[in-house]
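This is the structure, below, for whatever I ask next.
Every protein chain except one is present and positioned as in the full complex.
Chain lettering (A, B and C) follows the sequence in which the chains are written, and residue indices restart at 1 in each chain.
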Amino acid sequence: MPEAYIRSFGLIRPGRHYDKSLYDLAWDALNMLDVKVEPDLLIVSNVFSECLSGQADIATRLASELGFSGRPTIRVETGETSGLSALELAYKLVSSGAYEDILVLGVEKLNEYVSQRIYKELSKLYHSDYESFIGVSHAALPALAMKEYMARYGVDRKTMASWPVLMHSNASGNKFAALRFPVNEDAVVSANKVSTPLTLLDTFPLVDGAAAILISSKPNGSYAKITATAHTTGGFAYTHRKDPLIIDSLRQAYEILLASEAEGDRIEYVELTDTFTISAYLILETLGFSAPGEAPLDVKEGKYSPDGELPVNAGGGLKARGHPIGATGVYMAAESAGILSGTLDLNGVSSSNALLVGVSGLGSNSVILKLKEV
Amino acid sequence: MPEAYIRSFGLIRPGRHYDKSLYDLAWDALNMLDVKVEPDLLIVSNVFSECLSGQADIATRLASELGFSGRPTIRVETGETSGLSALELAYKLVSSGAYEDILVLGVEKLNEYVSQRIYKELSKLYHSDYESFIGVSHAALPALAMKEYMARYGVDRKTMASWPVLMHSNASGNKFAALRFPVNEDAVVSANKVSTPLTLLDTFPLVDGAAAILISSKPNGSYAKITATAHTTGGFAYTHRKDPLIIDSLRQAYEILLASEAEGDRIEYVELTDTFTISAYLILETLGFSAPGEAPLDVKEGKYSPDGELPVNAGGGLKARGHPIGATGVYMAAESAGILSGTLDLNGVSSSNALLVGVSGLGSNSVILKLKEV
Amino acid sequence: MSMEYSVPIYWRNRHIYYKLLASRCKKCGATFHPPAKSCPYCGSTETELVKLPEKGKLLHYTVLYNVPEGYRLQAPLIIGTIEVDGTRIVAQITDVEPEEVKEGMDVEAVLRRVREDRDTGLIHYAIKFRPVLGSKID
Partner (left out) sequence: MSMEYSVPIYWRNRHIYYKLLASRCKKCGATFHPPAKSCPYCGSTETELVKLPEKGKLLHYTVLYNVPEGYRLQAPLIIGTIEVDGTRIVAQITDVEPEEVKEGMDVEAVLRRVREDRDTGLIHYAIKFRPVLGSKID
């Protein structure tokens, strides 16, 4: 059976690219690939093009803009895990022999309207008939989970700030990060209130971004290989989950992934979707890397730092590298492939494997990919 | 290598279902399946849920609403061919052995706003930065192609009306059709002007719809099997194609499909995306079933009627069965599986194979599936 | 900016917006809000609508400043998790200033304006929760 390799990758620095269209961003990312790209299939990961760019069938439009006319293309969307879902699909199609070379292109152009409008779009990731309708933005439910977390485990607001402090520190060493300035705990706590106790520095920046990965059955010259994946869904509404502090869909996905592996090597590096500060803690605890209620202190004490026991988000994560929604999973895989191949220096981290962990919303779906060095 | 069977299908009558949500429609279609559905993967085909239902990650939301929480799901979108793309993907994944049972669910809920708003959404299927911006609706470009067709081949407006006359006649015999009333040529010509010379009866009705198909590697009790597919892209803008009357992407897809088949059996039945009257003629001529300029007369003379040489759209097509955008391809496959298995009577048509032909816009992408009886 | 909201969607959801309805799963017994045809815990499609009592307890709340388009006039919003007879609900907290809200306070359901559609003039209502009189000073 063929294997699925990350043959090449390209990414642009996420940011507010008012002067670039969605197609320009994709073009820039594609042109960073170090091979001639002649994909059998183009998979586009994007969430908001219909509403924010006014374009449906964005995959075909992109094929046309990028010179791939003639070739087949599909758009894949699963909310905030879209990029990882697209990569999982490419993995399934290449490792089963259905295709040999698949280009996965994650692209999102958020900054076509004012922030208020983007918040409205982001709220569509939650339950539209109830949660979005009653005025819940993308930040209110994470804020409620944060409150519950702090109360249940007795963690103070300043300790909760450990995560953004680490992410900003990591991003300072990543030339592809949107926010490359350090922050301290006080700055996080006293930043603009978004949804109390959650501040602006607990959330991701609203960025545009594009990243491209060529998945191939041919090992020559590749940067990493995908060895296993798992994908699950959970209750869609916040109150459709037993305990807001445990991500059931993620726990299930991780069990499936572990069960699928013949040899269970120790995880050496993790990329996870820290959409909000609380998201990072819940993911680390659901996966069992930290005990319940202890993730913030573990972060503060350096367990997940680049030189720690288990480096996480060495490039700054969604928090500071940025979270261009449909493109994010492709960024996660690209940065990890850079680490695994030693071709991208993210604060000196090196590793022989990587776990990519994606959660949409606060657990509506979860996607995990395991990468290994080649 | 496994094969990919249509194990079961369900569909609801397309229409303006103001009393049903997108989830209700999917529920109703799913409950028509004659097997217990426990899919390894749910593929959702939908185009407009973010903009018209305010819900992103519609696949996960549907998994939750339909009792599939836990199982993986992705949304696939390629404009008007979305349903066929989803089925092609299921075919690739099942026939390569990646999954055994995939549920493909096509669903579209257009009627949540007034028609003007729906026209705006439909215009997003065209080039948003130029065509949609200058005011081109979904009907204006087909109208220009129709004018060019009539001028080049000297076909009069009344003869052009042959297609909708046939489709309305076919739909009268399809319990799943939205418009089950006959029309004559004069009615078509004198109907409300949409974009001259194109009238309301040259276009599809704005309907909601849902259809479900279970694709399985297990032949037992199946209704048909998918034996080949092809998928291509073309110029995205109307003026990015050499000749508006030849669909390059479709011609290329058909050549690929024919080349992939060991035995080239004669096509006995065709389902095609007659989004507008002109679309049907261009598809029939691009595929070589009619000579250039002769499709309208061939239709009129009965070549494509249920008792003709090559029955096409025996259930009334997009024109009269209805065109619930993201669900349409799944309807096409479901109706064809009904014909191939002899379980759905569509005007007495019987056949041992079927060609499903999808074109988005006027040729931005094309998807073809070949089905055979089992 | 537009505040348009689909009339049919609002109409179909009116029972959820106007009444405190939840779903009860006949298989695993879970009660959950907002109601749905399938149980999010066990996947069973055997569920029934149940009416919840209109009084509950505020578990947690947040004061939301970055509201989405269409909700600016009412900002900041107070959003809370409320436990009603063992079932958790997320809803707006109303008739109270942010600084007066206390976790653990008794709250009761009331119908309030959620948003106005500037274009159509339509006003949308939904259930919010307000402190039960006397509970504020607990």
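The rule is short, and it goes like this: a residue touches a chain if its C-beta (ideal position, glycine included) is under 8 Å from a C-beta of that chain, and two chains touch if they have at least 3 such contacts.
The structure presented is a predicted model; accordingly, all values stated were derived computationally and were not measured.
Listed residues A:G70, A:G173, A:P292 or A:G308: the one in touch with the omitted chain is A:G70.
Checked against the full complex, the one of B:E148, B:E294 or B:D345 touching the unshown chain is B:E148.
Annotation: of B:S137, B:T275 or B:S336, B:S137 touches the absent chain (contact as defined above). Considering the whole complex, the residue from B:K20, B:R75 or B:H127 that touches the absent chain is B:H127.
The set of chain B residues touching the chain not shown comprises 114-117, 119-120, 122-123, 127, 129-137, 139-141, 143-144, 147-148, 151, 192-198, 234-242. Contacts to the hidden chain, counted on chain A, fall at residues 18-21, 23, 27, 52-54, 64-70, 111-113.
Just so it is clear, only the chains that are shown with their structure count from here on.
Comparing the centres of all chains, each the average of its CA atoms, the largest separation from chain A belongs to B. Once the centre of each chain is set as its mean CA position, chain A and chain C turn out to be 30 Å apart. Touching of two or more other chains is recorded for residues 21, 53-54, 64-65, 68-70 of chain B. Multi-chain contact residues of chain C (touching two or more other chains) are listed as 9, 36, 40.
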